[in-house]
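Note that one protein chain of the assembly has been removed; the remaining protein chains are unaltered in position.
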Amino acid sequence: MGIKKEKVIYIGYFCIIHNLPQILKTPNLSSLHEFSNTNSISLVHPSHNSYLIFKMKKVKDFLYKPSMTTEEMVDAFGNLGYQAIELKEAQKVFLKMKRENCKIFLTFTSNMVTSGLRGLFAQLCSMKIPNILVTTSGSIEEDIMKSLGASFEISSFHADDTALHEKGENRIGNLIIKTEAYMKFEDKMAEYLTLVYQKHKRISASELLHEIGILISDENSILYQAAKNNIPIYCPGIADSSFGFQLYMFQQKHSDFIVDTIQDMQRITTDLSFDEKKGLISLGGSISKHYAVFASLLSGGLDYAIYMTTSHASSGSMSGATTQEAKSWGKIKDDGQAATVNGDVSITFPLFITSSLDKMGKEGLLK
Amino acid sequence: MGIKKEKVIYIGYFCIIHNLPQILKTPNLSSLHEFSNTNSISLVHPSHNSYLIFKMKKVKDFLYKPSMTTEEMVDAFGNLGYQAIELKEAQKVFLKMKRENCKIFLTFTSNMVTSGLRGLFAQLCSMKIPNILVTTSGSIEEDIMKSLGASFEISSFHADDTALHEKGENRIGNLIIKTEAYMKFEDKMAEYLTLVYQKHKRISASELLHEIGILISDENSILYQAAKNNIPIYCPGIADSSFGFQLYMFQQKHSDFIVDTIQDMQRITTDLSFDEKKGLISLGGSISKHYAVFASLLSGGLDYAIYMTTSHASSGSMSGATTQEAKSWGKIKDDGQAATVNGDVSITFPLFITSSLDKMGKEGLLK
Amino acid sequence: MGIKKEKVIYIGYFCIIHNLPQILKTPNLSSLHEFSNTNSISLVHPSHNSYLIFKMKKVKDFLYKPSMTTEEMVDAFGNLGYQAIELKEAQKVFLKMKRENCKIFLTFTSNMVTSGLRGLFAQLCSMKIPNILVTTSGSIEEDIMKSLGASFEISSFHADDTALHEKGENRIGNLIIKTEAYMKFEDKMAEYLTLVYQKHKRISASELLHEIGILISDENSILYQAAKNNIPIYCPGIADSSFGFQLYMFQQKHSDFIVDTIQDMQRITTDLSFDEKKGLISLGGSISKHYAVFASLLSGGLDYAIYMTTSHASSGSMSGATTQEAKSWGKIKDDGQAATVNGDVSITFPLFITSSLDKMGKEGLLK
Partner (left out) sequence: MGIKKEKVIYIGYFCIIHNLPQILKTPNLSSLHEFSNTNSISLVHPSHNSYLIFKMKKVKDFLYKPSMTTEEMVDAFGNLGYQAIELKEAQKVFLKMKRENCKIFLTFTSNMVTSGLRGLFAQLCSMKIPNILVTTSGSIEEDIMKSLGASFEISSFHADDTALHEKGENRIGNLIIKTEAYMKFEDKMAEYLTLVYQKHKRISASELLHEIGILISDENSILYQAAKNNIPIYCPGIADSSFGFQLYMFQQKHSDFIVDTIQDMQRITTDLSFDEKKGLISLGGSISKHYAVFASLLSGGLDYAIYMTTSHASSGSMSGATTQEAKSWGKIKDDGQAATVNGDVSITFPLFITSSLDKMGKEGLLK
């Protein structure tokens, strides 16, 4: 038997679906609607998940006004929908981290350093926003290249890669690093390592990056600002990339030179404490994200976490691993607060951080 | 034979890779570098793709300053990287559309109307930014619900859906529409259709939406603003959703009432001309995107196109179909300019449109 | 205070994290391990979600053996991980649909008809696997083109689209439809519509597709097999695409010819019943997916649902809408069973359906 047509005409489909047993006893439409409205309230399970208990926030129409600041925009995002709401949530979680004086991890991948986010990361270090950085060897070498004056250029996702290759232009998405930037980097690295070697034969990766950082003089360099502000940079995969290759070439001549990545596990675990609050801002995935959450796990888990990524959970990858999944491990505490913003970090992070810093300024949280 | 170690130590890997034949003849490192730099320039194929001929734009470090406007942010995006650059490109394409007085399509899907973008779309109509809208039946019904005072609420992507169902709360991502909003909509639709039926027995979908639009009095309603500003709304899939169901129920009582979706093909093709310039802003995918590009194809193709979507090209879907692919069809002209921004429209569109409107204001393009 | 090193050395980090209070009282490692194993069991909340109550299924190492069938592969998928498990789940859900004699919806988008899945959909109709089809106008026109002998060709995602355009080759992902295929389609459509018009002046979309279906003689045609096996094809967006354009051109000469998409809402709702079991296989998203779940909602919701898509839930789109979200609407019953397989349908669907049909054959479920 299908839907009885004579009923359908009068009462509308949502009544049918949601209140079928009642319909049979309901004499007319107006009383049904009344019934249903009341019903709707009485059906709330007061003990359900937190979002059901509290008064619900409403969607608000977003309206343009001239010269909107990013802070005003992200405020409006809180009532807009989908990832816009999640971005506003990330801001809220970040402000809590700062108000509670958390020790904050910032992790990122090398493609972000290829991009103009590199200067922003350095600036955040100069403002003492993060307390610990975790990144990849690619990030390190590109930060150094840029400190040596290399210009990275803008190309296209659909570039002719064979032509680029002939020209010595190496593409990363819609950006380009010239081969000559690697050459200058290689020369400089030999110089840096010679100086470091005079002081240390066996050195942890984070100490090595500190030693190089103090040799750089570029306000926009992540290594420089991190060193200057005593922010350790962890790089468990330092053996990879051109940076790793330079270490290897130096070791060929100085076989007693050892970069000990294992030592850093001691530093990162003793740096952290069960007693202090901990927060994480993880941009993208990779070994950087994993090393930070693992170190947090070792000292009792994160109180706050923000994940910004383009990956999804469906394949079980680290890049797409959710803040929820992290709770099963104790990587985030059971009552820890977390936000995940899905989208390209080149857009979401500047929007998130500029609006958050504006708010921090108003709350007197900027030093 | 592997890499000869004694060479590797001296010259670095990028030299080896990119200039192997030359290495053999190169007496020392400094001359090699000199050679390579020159070489790099001489290898440019002057006839290659345009992005190779023109002076390249450089990546610039993004830096925070207080109270940044979205216009300043999107300007900085132009030198940042990845999708940030593409968003700036979209702005450039949009400004060209406006400077050249293009006829502009705006297409969107119903989830965006569920969100706070609904008010923005209405406002853009009031500013006569788009000339033609294409959307789905879900968009129409939710715009009407909101005009009737329904409040849409904010929930969570991880809500307890069985509990929501008991409460008469219907989830779309992290948003919620209450069942009672559908009930009010159903009552009002009967009223609207009765009025329309007095004037028209056979009506095209776009005329029907115009007739309903003039009955709504809500400044934030898309239907209202479109009707008021003579912007046609095409909705080829009008038979779907609760809106379609109401049409069916009305037709049960008035069998001579016909909503003729075919007729709109005539209107949209006669509205457009081979001689005028045409632009498209497509948000998300679906039948809305396809109907707009198809109509454009019928009058010679688009001069400008902006796609904002979370989908990728890999599965051949309409949502992920690229602006490049559109050229094979003539949907976009061979010399047409296009930008694709990958990401959630709830973030990318407000950023794109507020920054663009600020620029239009300065250029005197806002009426 | 960080981790106390002397402890760490002896007990390992996972002990610390998960059993910190106990560690202080635990005399030695072996007893700790014992404690922890016991503990692990006693901590189970017996009232928690079903997957926690029942004996857990284990991951099994997947091993190659020669000439593996797809049935054997999908069986192994059940213990493999990630989307492989979900694909096996989809098979289980499908077999339940068939054992319980559900009325089964199959929905798909036009890009799948562009691909070789077209023949498979037709074959499934000939085997009476689905009871109802829902698709887009693009699917219809391409099925007809292929029935007229048009050959669709294989190209590349990175084709030169301007060159293709010159050649009259229209790209969809890595496939191509030649413009001449559209020409033959247009001629034939005029012929078909003339024949249909002799019988019907006002016709629903599903009746129109049935009438055309019986005019086609191609065993691999979806329209032909659907018509022959009395499987209705719903196409709420029939006004779109070249198919819609042909309807419009025919209407220009025969203004009393009406394709009434609203009428189909009656048919689909009367076809379905609250009393019978209903299942859905939704491939991709779009209006096709929505129309099917909406129609199901009207008759009490789905008992079983399988979603195969490349989209994710993060942007609130219909394509990415989850089976979980569907429960909040009553689109899927609270106790309904569902599986979502994330991935390209060109790979996941053939694997799913061939392995399922093999199983059905063994169970005597194939007619």
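Quick notes on this one:
All chains are identified by letter, namely A, B and C, in their written order; residue positions are counted from 1 within each chain.
The rule we apply is simple: contacts are C-beta pairs under 8 Å (C-beta built on N, C-alpha and C of every residue); 3 or more make two chains touch, one makes a residue touch a chain.
Model, not experiment: these values are computed from the prediction.
Within the entire complex, contacts from the absent chain reach the displayed chains A, B, C.
Among A:Thr310, A:Gln337 or A:Thr354, only A:Thr310 touches the chain left out of the display. Among the residues A:Gln123, A:Asn220 or A:Ser286, only A:Ser286 touches the chain that is left out of the figure. Within the full complex, the residue among A:Val59, A:Leu80 or A:Ala159 touching the omitted chain is A:Ala159. Annotation for chain C: contacts to the undisplayed chain at residues 5, 8-9, 12-15, 18, 29, 33, 36-37, 39-40, 43-45, 48-49, 51-52, 56-64, 66-71, 73, 76-77, 79-87, 111-112, 114-120, 122-124, 146, 151-156, 158-160, 163, 166-168, 173-176, 178-180, 182-183, 186-187, 220, 242, 245, 249, 252-253, 324, 342-344, 346-348, 350-351, 353-354, 357-358, 361. For chain B, the residues in touch with the chain missing from this view are 1-3, 5, 8, 13, 16-18, 20, 81-83, 158, 266, 269-275, 297-301, 312, 314-316, 330, 342.
Contact residues of chain A toward the unshown chain are 109-111, 114-115, 136, 138, 157, 159, 161-162, 164-165, 169-176, 202, 205, 236-242, 244-245, 247-248, 251-252, 258-266, 284-287, 290-291, 294, 298, 310-321, 324-330, 334, 344-346.
The rule is simple: only the chains that are shown with their structure count from here on.
A simple rule picks the central chain: find each chain's mean C-alpha point, then take the one closest to the mean of all protein C-alpha atoms, which gives B. Each chain gets a centre from the mean of its Cα atoms; for chain B and chain C, those two points are 25 Å apart.
Shown for chain C are the residues that touch two or more other chains, namely 266, 298, 312, 314-316, 330.
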